[in-house]
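This structure is in structure tokens; I'll ask about it shortly.
One chain of protein is taken out of this complex; the other chains stay put.
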């Protein structure tokens, strides 16, 4: 579980709820029709905006925002450096039998193409195309959430206008406008709340996770091409470490070897 | 029919209508002059902004947002891989007679140029130029809707200011401002409604559909160039599958063959 | 006259005026000082933002938004294809005498350079530089209008704040705030009206017209380079038709020949 | 003095002042504490946002928005064409003695490198790097003003909220809220005024002036490279005139020769 997403929802939700409880009855903030119109209007606009299959798949994508996938950047570097060492000793064909032990399908694909004897430009083309469209699909998930974050406050405002018109139409005693006006404001409250404490930050988290994965895959591309070109493993290491922060570079290889061994052993 | 667009309009429209009905008379929300000024002002601004022919053609483009065109990504891959197999057996000239049986004019054009013996750079140039300007024309449709989505709330606000000025000018009894103020708010209601539940999401759907079509055409370009270069069909398959999600790649070729046979048979 | 610009102004203007007339006296919406401050403030900000010569030249540019220049895309293709035919028969030097009969100075310039024997890279450089800076100058016109569309509502709001402060300062009887508040709102009305029904859509139209002209000139560049390279006229045709929509490609050449003959005959 | 900047400030300022005078006492709009908080808050935010040296240097940059530097585009073309003529007659080394007579340090630098025998790629590299970072420094000035134009209204709103809270806290008689509310609005007035009639348009003018200077320097780069390559002076002329509007190209060389002679003579 991504602890930050969880903590964020707890902190923000808890403060909103306690702020509601402290100032009066929580029931004032619960209004099913208002809730329905904001959720329904936002979902409706989203369905007009995106294909059904994309909207459905968003629920799966949302898990990414909550799931904690350890990004094994350092272990990936160790794996690739290790492969670079072995390739000079045993030749690239010796990897054939080990491919099935590797976890990362992207790395496997790249190595398989190298073993098959494709030239480096073709390998780079295929892997880069794959990465481009992976980014595109990731972006779709983030875009749907950010679109919902744009529609939710607009639909909330729409609900508030509906409430205001209804209130104004039957207003007889100006001093009695309190409660209906409060109810009219609730849709704006729901819309703003969902947009700013759910949709937009989840969209942001999906973008961050996408970037991490793309970075990892760019390292794989760089590494596979270097391995195929027969670069010295020290050069491969230098090239790959350029991707990460200097602070994270001083890894004791041993600490990462178990993970690596499991993958590339 | 694109089921998501339909569902979205049903859900959003249904909730807005029921929310209007529940709170009082639906007649409160019907005001023809207000409706006229929002529709008319938005159309007027759009006509100033775009050539007449473009605005007219938008009505045809709108159908795209509602039409369900199955994107035969997998069947296109099968078709291209199949062509890659045949070209090595029969030579590219053997395709001449089959061109008329193919559905996709873009593919036909690409193959025709290959048969005519143009070099690969010229083919790539022509097809890429065509794709660039196809995207440009698609974008125009999406842009017109997104422009309408920008003007509609602004025109709605304009109508509300007109209503407020008229109300303020003849205000005698402050307690009687309810109904005229409600009417003044209606143009903002219409403008916000049209922008957020119609224009902007339709613009978004057109963009998504354009991306799908562009993706398909990029695969055709990649495929035609690979076929012309005489790539092994396994390489062609790998190159093309890089465009799509890994999950969708494990297609049983048989399931797609009927569709393919119809096109390339 | 660009009919869409004209229609748009008629429709939007007519609806605003009739909406004003229907709700009361039109005189309520006429206030010269308010009008002066919005126009003057917007012009003032625009003059600070742009050189005087650019602001003055905008008035000439505005005509483009109203002028109907038929974009002879198809006739340009015919002209270029025709030249491609002739160049293989008569050589490029034979065009020298015909240059004076051609309408398009950009085409004439390109051909002249080809006749002068400049190599294709130099021709492409000069024509592309010219096109880049043409776009730049076009963009300037659109930018000035879009800047005015940004300043107008802000100046309108400024006027409204001035009016509100004056009203609040001399407010004695709360029930008498109607008329001064209505007057204060007028500057916001003028600013929003001018921005959304004039400045922003005109800026948009200028952008669209610029795109059309740039497209035409890109076809000329492509065509001149193809002609110089001695491409077969069918190839030239294919390259040029890639720029336009498939629907518009099935032109009966005859229908366009008169136009072409006039230019290139 | 840039006459447009001056006129703009006169027109906009004059109209705001007369609009204030016509509606009541000008003293209503003068409130030193409100003025202090807007100016101070904006300056404070700007100082947090930019290094002190950059903020200080902005005052020098501001002069650019007011200074009228004639952009000698045509005279620069004449100078460069003239040099192109001479280089074929006398050789590039003959320019050595004339460099000190030339006004433009950028041109001098380019010619000096050509005289020193650097190859054209190195010259282009150095001049382009210099131009890139010149643009960067220009952009900094425009960015600081546009940042101030973003912070000023926000700080104005902050001041208004402070005023509203103070008014609401001591409100006893609802009919007496006029004056304090007017005062609360003044910070929003100052913030909006400064942003829209000063900071944002000055930022815009600085951008325009930067573009003009960059255009001139791009012509110098193109010209120096052409001169070094020994291009015919007619080709140089054609290349350089591509940068400017066709209307401005039909310059009678004589009219410009005095200016040119002074520089390159």
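Order of writing sets the labels: A, B, C and D. Residues in every chain begin at 1.
Keep in mind that, in the parts below, contacts are C-beta pairs under 8 Å (C-beta built on N, C-alpha and C of every residue); 3 or more make two chains touch, one makes a residue touch a chain.
The structure presented is a predicted model; accordingly, all values stated were derived computationally and were not measured.
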item	value
Chain not shown: contacting residue from D:28, D:50 or D:190	D:50
Listed residues A:41, A:201 or A:223, member touching the removed chain	A:201
Positions on subunit D contacted by the hidden chain, ascending	33, 36-37, 40-41, 43-52, 54-55, 105, 113, 118, 122, 125-127, 129-130, 133, 136-137, 147, 151, 154-155, 157-159, 161-166, 168-171, 174
Residues of subunit A in contact with the chain not shown	2-5, 7-16, 18-20, 22-25, 28-29, 65, 174-175, 177-179, 181-182, 185-186, 188-189, 192-193, 195-198, 200-202, 204-205, 208, 211, 215, 222, 235, 238-239, 242-246
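Please note the rule applied: only the chains that are shown with their structure count from here on.
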item	value
Any chain in contact with subunit B as well as subunit C	none
Chain grouping by contact, computed as though subunit C were missing: A, B | D
item	value
Label of the chain whose CA centroid is most distant from the centroid of subunit B	D
Interface numbering overlap (same over half, different under half) for subunit C and subunit D	different
Separation of subunit A from subunit B, taking each centre as the mean of its C-alpha atoms, in whole Å	25
Euclidean distance of C-alpha centroids - subunit A vs subunit D, Å	41
Two or more partner chains touched - positions in subunit D	none
Graph class of chain-chain contacts, one of line, ring, star, complete, other	line
Interchain contacts, given as pairs of chains that touch	A-B, B-C, C-D
